[in-house]
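The complex is shown incomplete by one protein chain, all other protein chains being positioned as in the whole.
Up next, chain A:
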């Protein structure tokens, strides 16, 4: 007998939650306990009084599993609202990456040229290296990192995705 995996779709979920002890463990633990995936998770408080945090989770699964994930998250006492940005309509998603690249001569020039194309900023430089700061979709960051790998990628730090619905309404 062999174990079969199901096909999965990427979804970006945006949650507002009470900013209280253990909330992150509650959410992360729910994903592990029920066997859901987390591709990325970001969290920061978003109100004046620091009472509410927004958590953005990139997850994957068949539609039925995504629906379950949302229902299960919604059931947690400190979770205020769960929005599936992927399903809810047009939305903006961005992540920030810091990308360290080392090289000299032509490589160095090529790195700068590519950074320009991607609108990445140089935030640190030595004679032999740069750190680029890049924001964009996950795909854009992936592409940039893939190119830099050919030039002399040293290391990468990424924030994971944050997202908001387009338009004037709050979510």
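The criterion applied here is as follows: a contact is a pair of C-beta atoms (placed from the backbone, for glycine too) under 8 Å apart; a residue touches a chain by one contact, two chains touch by 3 or more; residues count from 1.
Keep in mind that, in the parts below, contacts and distances are computed from a predicted model.
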| item | value |
| --- | --- |
| Chain not displayed: protein name in its UniProt record ("Acetolactate synthase", "Anaerobic sulfite reductase subunit A", "Xylose transport system permease protein XylH" or "ABC transporter ATP-binding protein") | "Acetolactate synthase" |
| Selected from A:1, A:127 or A:170 as touching the chain missing from the view | A:1 |
| Touching the absent chain when the full complex is considered, from A:72, A:86 or A:159 | A:72 |
| Interface with the unshown chain - residue positions in chain A | 1, 17-18, 21-22, 25-26, 29-30, 33, 64, 67-68, 71-72, 74-75, 77-81 |
